[in-house]
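For reference, the structure discussed in these notes is given below.
With one protein chain removed, the remaining protein chains of the complex are shown where they sit.
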Amino acid sequence: MRYIQLHKSPLFLKIIFIISIAIIFFIGGVTFKHITVLKKSSDFVSKSHDVNTELERLISFVKDAETGQRGYLLTRDESFLKPYLESKNAVKKSFNKVSKLTENSRAQQANLKKLLFYINKRQNYLSKSIYLTEDKNYDKNELAKNLVIGRKTMDSIRSQIEEMMITEKVLLNYRQQEYISTMNYTPLLIYLTLIVTLLLITIAFIKMNRDLVLLKKTINTLTVANEASNLAEIVGGFGSWQYNLDKQTFTFSDNEYRLLGCEPQSFIASSESFYKFVHPDDVNYVRENSINIQSEVNLAPFTYRIIRKDGEIRYFRALGRVVTVSSGERTYIGTTSDVTAEVEAKQMIELRNRDLESSNKELMAFNYIASHDLQEPLRKIETFLSRLVTKDYSNLSQSGQQYVSSIQSSAKRMRVLIDDLLQFSRTNKGEKIFEKTDLNIVLSNVLQELAPTIEDKKALITSDVLPTFDAIPFQIQQLFTNLISNSLKYSKENSAVEIKITATTCTAENEENIPDTIIGSNLYYKIVFQDNGIGFDQEYASKIFILFNRLHNKNEYSGTGIGLAICKKIVENHRGFIIANAIVNEGARFTVYFPVVS
Amino acid sequence: MNTDFINICLADDDEDDRLFFTDAFDELKINTKVSTFNDGVELMDFLHHPDSILPNVLFLDLNMPKKNGQECLLEIKKDEKFNDIAVAIYSTSSSEEDIELTFINGANIYIKKPNDFERLKKILSEVVTLNWQYHTSGLNKDNFLMRM
Partner (left out) sequence: MKIHLKFDYAQLTKKIIQEKLTDLGYKFNIIGFGEFNFLEKVPLAKMEELTAIFNEYGIDIVENQKSVLVQKIKDAIVEMVHTDKALNIKSSVYIAEKLNLNYTYLSNVFSEVTYTSIENFIIIQKIELAKNLMIKTALNLTEISIQLNYSSVAHLSTQFKNTTGMTPSAFQKIIQKRREVAQKNN
């Protein structure tokens, strides 16, 4: 991972930068040296030029002196002597100049010495000639001789200067050669520098551009994410905050302010400014919890109250975590959600649950009183009545006797009702202990239980092999007893009772009786009780399971309308379903579904 | 049997029930001696007293103040000297759990208090005669279980 990331690391960039700088420095240094050499060469060329020019002037000054001397000699005009005298100085000046210009060249200095000798000699002959002619009777031969030597010296000067010029030219040529050779690879170096620099700049540009694009992209993503998070905060009703543990600075998100009932960023984020909003009773609690983060990395969610700017009390839940970014800075980030609705809903549910529980308890207590404690006085009424009937019946008037038997039958009906109610309340309450229950054993128990009636009715009961599953044995027995005794009770008078019990396994989706809310692939045990009794109108199929609902007049068939309600309750206790189908005078079919629990 | 008394005890906190009980035995033509107790503590004090003549059949109401029927039953079954006493639970409750528990704890008979005096007489007579059969006809007392 680190290896792959190396070329992206800042260190790599730094190294590249340093190397580039070093290369540019090196190349720059080399170039500078070359340019210095070039400048020197160029200086030399111009110096050589100056030397030549000065030499030309020197010779012209010498000539000027000669011209002036000649003029004077011919005309004896004093005005010709002036340039002669001036040129003497000019020659001296010019010579000094040349001497200075060529001070670095030994060859030229040697030449200059010779030149000086010739110049002095020439000037001597010039002044000698003038001196000779001062005397009116000068020796013409002497003069001619002088003039010849002067002319010869002049030639020597000329040749000397020529030689110096040649020497200078040779020197110049040499320098020129050097200059050219330097000139040859200086552009190459400059070009190379340029290329390398260009290359580096290009690389830097590409890299920077790429980074910039990436940065832009990241910024875009971040902006979107930020916006999304802002939106999420608004929708989700939560805010977030960051606390930089190293810099000790706080940042609150906009919605954090809104949660507190303030305009976004309307005050400076700090723990103290936040604590101002926390409910006074909860401040210490919040502080303690916040401090815990120093020792633990995660802040366990906790709920506290705040008082909003407008004075409303809200419930907040805080959740936080310390994150360490790659720069090593530790930031404590967290969210604050407004859970007031949740807390209030929970409180409401709790309240309702308590209400429900207490009303349930009351109902159960009522049921217990109704069904259990009422048994006691009723039993006594009946017992006393029975004593009255056996002992004093004959002493009663006829209407009195009638009343007593009416009381007896009412009391009897009341007892049946109370018994059934008690049974119903028992299926509701009590520990629902599920245990592995073999329904075949349950059925055989039920058949034993109902043996007298079965024998009496000459009923034929057949059954498939029934399943074994986790159930409440007492209740399943009650269910079977109720269903079978129901079939026995509502049998046709003149034909033998036949009850067929079948058992299969089915899936929820294949059974129209199982509501669609159940997952289709769920398995169910399907147990069907089919009889050949008087049946009932299918119209009433769902009504018969309702408490106290009876299809028959109580004089026709005894019953309280509780039996099937108990059946439904029991089946529901087992997360199953019970359905009735019937055809009048042909029989009834009760189908019970129990979920298969793997 | 015709020369001996059958000793019967009843512990029941309900006065009417005690009355029905004694009246029923009075009307039955069986030689019995019936003693009644208002609660479990009274009963157990009597049973533990060395001079007391132990009953042949003991009728126990389940729901009694101070000491209930289940507690009395457990106490009686723990003590070997009460081995010969047939214990009949005499209660209003018809809860299957109650019934099963009392039988498991050693009760021989479970009677749900009837709502008819004649029926009460019949039940008591059946209990006493059946108990007598167990007592005289060499029947295994461990198998003496009856529910009415």
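Letters A and B mark the chains as written, and numbering starts fresh at 1 in each.
Convention: a residue touches a chain if its C-beta (ideal position, glycine included) is under 8 Å from a C-beta of that chain, and two chains touch if they have at least 3 such contacts.
Here the structure is a predicted model, which means the values were calculated and not measured.
Colleague: Of A:L447, A:C506, A:L523 or A:V596, which sits in contact with the chain we cannot see?
Modeller: A:L447
Colleague: For subunit A, which residues lie in contact with the unshown chain of the complex?
Modeller: Residues touching the hidden chain, for subunit A, are 441, 444-445, 447-449, 451-452, 454-455.
Colleague: Using the touch rule from the top, list residues of subunit B that touch the missing partner.
Modeller: 1-2, 4, 29-30, 100, 103-106, 110, 125, 129-130, 132-133, 135-140, 142-143, 145-148
In this text, only the chains that are shown with their structure count from here on.
Colleague: Where the centres are mean C-alpha positions, what is the separation of subunit A from subunit B, in Å?
Modeller: 80
Colleague: Considering only the defined contacts, which subunit B positions touch subunit A in the complex?
Modeller: 14, 16, 20, 23, 92-97, 113-120
Colleague: Which residues of subunit A touch subunit B in their complex?
Modeller: Touching subunit B from subunit A are residues 372, 375-376, 378-380, 382-383, 386-387, 390, 411, 415, 419, 422, 426, 430, 474.
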